[in-house]
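Here the complex is missing a single protein chain, while all its other protein chains stay put.
Up next, subunit A:
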Amino acid sequence: MLSRTADNLYWLTRYVERADCLARILDVSQRLAYTPVTYGGSTNEWSSAVLTAGCADEFVARYGPLEEAKEENVVSFLAFESENPSSIRNCFEVARTNARSVRTALTSEMWDVINSAWIELRNFPNRALTRDELSRFLAFVKETSLRFDGATFRTMLRNDGYWFARSGAQLERADNTARILDVKYHVLLPEKEHIGGPLDYFQWASILRSVSALTAFHWVYRDSVKPWLVADLLILNRQMPRSLAACYDSLARNLDDIASVYGRQGPSQRQARAMLARLTNKSIDDIFQTGLHEFISEFISDNNKLGAEITEQYLT
């Protein structure tokens, strides 16, 4: 297929996935912000949201110090502002532009989801939303990514186009999961003594909620929410569709499918397999031993490297 078409598909799914992740971050921040603070030394949920979304610099440049981040600013910045290149609105704009450029590579069902979402987006007012409106908006965003994934899964031909589309989504998802885990763990709970407190439960539960995994956690571990188990679920557990291992399981398979149809393996296949092996052979204890933050930082950088390799190998 045309390299540009593959590139558009790959980024289209990445942007849809990113919008979904942002909606989840906002959702969880909202929930935590309204949970009574039962101990001293308050944390600011809204600054953590900005950090997790990975756009702290842009935010600070516009609204000043992160520690003083206000709800309305964060919501507006992450959800609507066109000045923020990764706002949900921009994600949808870019996704639709990509979709228009490759309409022929999309099924009508996939196009319909993106185009309808883009039309629907204009119905949300360009001002600060009420809490009700915000909830509706976030539900709409999550709904859109569900419908898009469903349309892709149900209607798209299983060929290179599909595999590029899925690779984009998995790569983005792995990045998002890693960043959620890192920021929450590293920024919010830097000190050992916090672990086990009542706030702790909310915090860890919130991580799980942000990736729709709270119920899954209980089914998998049949235990109370503990940091290392959360990390295990989100990093190593292949049953958990958002875990790094599950993302790489799927990435390695999709890239192998491409290589087998094209009759040639390349750097991206090797990189994906190496990362999958690392996620398979390590235990959560190993990871904590060398440091969770270090592990995740390295993962994020390797994940970016894979993105660059896919681009180099196929998309240009």
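Everything that follows uses one rule, which is that a residue touches a chain if its C-beta (ideal position, glycine included) is under 8 Å from a C-beta of that chain, and two chains touch if they have at least 3 such contacts; residues count from 1.
Criterion: contacts and distances are computed from a predicted model.
Asker: The chain dropped from view, which UniProt name applies: "Iron-sulfur cluster assembly protein SufD", "Carbon-monoxide dehydrogenase small subunit", "Circularly permuted type 2 ATP-grasp protein" or "ABC-type xenobiotic transporter"?
Answerer: The missing chain's protein name, per its UniProt entry, is "Circularly permuted type 2 ATP-grasp protein".
Asker: For a quick check of understanding: of A:I119, A:L146 or A:A277, which residue touches the chain that isn't displayed?
Answerer: A:I119
Asker: Considering the whole complex, which of A:E45, A:E58 or A:D160 touches the chain not shown?
Answerer: Of these options, the touching residue for the absent chain is A:D160.
Asker: Even though one chain is hidden, which residues of subunit A still touch it in the full complex?
Answerer: Per the touch rule, subunit A residues meeting the hidden chain are 1-6, 97, 100-101, 103-104, 108, 111-112, 115-116, 119, 160, 164, 258, 262, 314-316.
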